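A single protein chain has been omitted from the complex, and every remaining protein chain is retained in its original position.
On to chain A.
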Amino acid sequence: MDARLRRVNKEIADCKNDRTSNISLELIDNSPFHLRGSFPGPEDTPYQGGHFEVDIIIPDSYPFQPVKMKFITKVYHPNVSSASGAICLDILKDAWSPVLTLKSTLISLQSLLCSPEPNDPQDAEVAKHYTTSKGSFEETARYWTHIYAGGPGAKDPKGSKSIRDEVAIAGLENAHVDQFEGLGFPRNKVIDVLRRLNYRGANVAQISEDRVVEELLKS
């Protein structure tokens, strides 16, 4: 059995036996080198209550080369691409060490959620949101945790009211959402696309209606 396989098998077994860390590792397909890791969002952060999944690819030269990780679950965070889930974290790049494990790396991702590094962003728009308006950023991050990571939502029994709130929490204008919904696109999709395009404030003037429609047709 090759060294990489032996080490990975051991790491998967160790993770199974460890019930205190709340980190889990599963195979995605039949390869032991393509895994899905998951962990709960850290408490006292906008990610609390969410369940975050990470795609893990173990390179041929592991552990001498870093594992490749990206979020499967959409995360609103300055160091995570809101579109692709790509992660900006030093240990996944030049600060990797072969003594790091899948579990310790996932724990590092969990703590990245606690302490964003907006000066070294992966998603510039999210970082801008974070640095310009932390309160509004946190509302959006909490909203993402709710809709994408199964986190707790706003406790509002009235359905229509809750949709309106989602628009506000996404930092969007109801008028903009209504405008594109009026073209026949589902409301959730409109919200998703407008948020992705950062259809907010002064940015609105920079984004043509055609561009939005193009994105809506793609999604």
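As a convention for this text, a residue touches a chain if its C-beta (ideal position, glycine included) is under 8 Å from a C-beta of that chain, and two chains touch if they have at least 3 such contacts; residues count from 1.
Rule of thumb we're sticking to: contacts and distances are computed from a predicted model.
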item	value
Absent chain [UniProt protein name; select from "DNA primase large subunit", "Anaphase-promoting complex subunit 11", "Translation machinery-associated protein 22" or "N-acetyltransferase domain-containing protein"]	"Anaphase-promoting complex subunit 11"
Per the touch definition above, residue among A:Ala3, A:Ala83, A:Ala124 or A:Leu183 touching the missing chain	A:Ala3
Residue of A:Ser31, A:Ser84, A:Ser97 or A:Asn188 touching the missing chain in the full complex	A:Ser97
Positions on chain A where the hidden chain makes contact	2-3, 6-7, 10-11, 20, 63-65, 94-99, 101
